[in-house]
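The structure's right below; bear with me while I get my questions together.
Complex shown without one protein chain; remaining protein chains in place.
Now for chain A:
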Amino acid sequence: MEPLKSLNLAIDDSDLIHKLETINITTIHGIIKCDVPTLCNKLGVEEEKVSSFIEDILNTLRCYDIRGVDLIDHSTDLEKRQQPNLLSTKSSTLLPLSKKSCATVFATETPIDELLSGGVRTGEHTEFSGSSGLGKTQTCFCLVESLLRNDPKASVVWIDTTNSFSASRLKEIHESKCLKKNLKEKDLKCDIYDRIKVFKAFDVFEVYNILDRISDCLSSGLQKMNSQTTFGNGFEELQQQDILNLILQEPVENLHFQQKEKGSKNGLEEEIIKEKEDEKETKNGMEFEISKKEKEKGKVKVKEKEFQNDFENLISTKLIIIDSVSVLLSPLWGRSQRFHLIMDSFARSLKELAIKYQMAVLTTNSVVEERNGAIDQKNQPNKQSTFKKSNIIHLNPALGEFWATQPSVRIMFTTKLSLTKKTKIPYACLIKSPRCGQIKPVFFSITEKGVEEREELYNF
């Protein structure tokens, strides 16, 4: 029994919904069940309008069936890997969800690509887990660098929760990679740094807001491309009260509402009359501020441009990196019920972004130690051997089994003692993947050039 309001229909039917509310039809179930001609008589609306409205609802709710041929993953083709498939956003909205899921692959250009069978894919949630200082963040740097270098339009959102993002390290990797590939100085582009957005967040709720904003920008961007309407169309969900608040509180900051405000000014005034008399004074203040704003139009235009630039940068987001996700979620650990709910919906919103807007989502996770010897102790009669067994420590990704179901690809970073037992060698292995990836672990080393294949493989 979904309410009618919850539908995000392409055509604006708010008048019709309002009328339906007056005769107590508020749910989808209600409108589909009732007889169209009688309903039209009651409301005094044309029959075509209502029937097209119902058709719209049915179209949005319909499940499309797709044959397996359409789903074949073309991403392994070499051609596509060299020329990243720039999805035209226009076509992607018209097709049903899974038809546009021809995933593009972003190669990390590190040995870890072998485990990922090519690289990180769009529409998927990938996770790197491992204890600190093993190269998770470094691999992320490599991925970002290669993505930005190969795709001149894509941009990346990096949500940093531990203050560990370093732009100079990214620069170091970029320069050494360019040297390696014999690229000229012209190709050393400065704009790759422009296309990475670093958000700093220390709270799950902050990250939620960031994701909300990205999805707002993207959805409004899609609408803009489709209908060529004015900027700010994506904020239709906003309540009028909110616009009022914004105008009253932050006159200059939220500029994208200015255009909106002119259209809905009449509506606003009506609302204000309905409100209590006390607010009439504030209304006068509002009008004053509006006139003030018009004077400052010159300043406003500059700021608007800035905002629009930011906005357009977020539209082309192809990759979201959250480093690290366990830092965000672990403070909620004690409150178990809410913790599970938040963790679930957090992962779901990540996946929704990934599938809906064709972007890759990458999270990093820490590890927890687990002693798996408890069961063995009972079964083993020999006490000495049980002592040994109970001390075997397994490293598992943090956040437990519940989180384990969320990412579709998981990679674990661990270390291994070398044969001389003097040094520790980092390696990565695959835990979970929907494709048949490489099962053998991959050894790597971290150098100035990023994450590289280990050369002295046979020495230990």
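Following the convention adopted for this analysis, contacts are C-beta pairs under 8 Å (C-beta built on N, C-alpha and C of every residue); 3 or more make two chains touch, one makes a residue touch a chain; residues count from 1.
Simple rule for what comes next: contacts and distances are computed from a predicted model.
J.: So which of "DNA repair protein RAD51 homolog 3", "Proteasome alpha-type subunits domain-containing protein", "Large ribosomal subunit protein bL21m" or "Coiled-coil-helix-coiled-coil-helix domain containing 4a" is the UniProt name of the chain that got left out?
T.: Choosing among "DNA repair protein RAD51 homolog 3", "Proteasome alpha-type subunits domain-containing protein", "Large ribosomal subunit protein bL21m" or "Coiled-coil-helix-coiled-coil-helix domain containing 4a", the correct UniProt name is "DNA repair protein RAD51 homolog 3".
J.: Among the options A:106, A:165, A:427 or A:444, which residue touches the chain absent from this view?
T.: Hidden-chain contact among the options goes to A:165.
J.: Which of these touches the unseen chain: A:25, A:142 or A:196?
T.: A:196
J.: Quick one: say which of A:37, A:152 or A:331 touches the chain that got left out.
T.: A:331
J.: Return the single residue from A:108, A:122, A:146 or A:366 that touches the missing chain.
T.: A:366
J.: Please give every residue of chain A in contact with the chain that is not shown.
T.: Given the touch definition above, chain A has residues 3, 5-6, 131-133, 137-138, 161-171, 190, 192-200, 202-206, 208-213, 215-216, 235, 237-239, 241-242, 245-246, 253-254, 271, 275-276, 313, 324, 326-327, 330-334, 338, 341-342, 345-346, 349, 352, 366-369, 388, 391, 393, 395, 398, 417, 421, 446-448 touching the missing chain.
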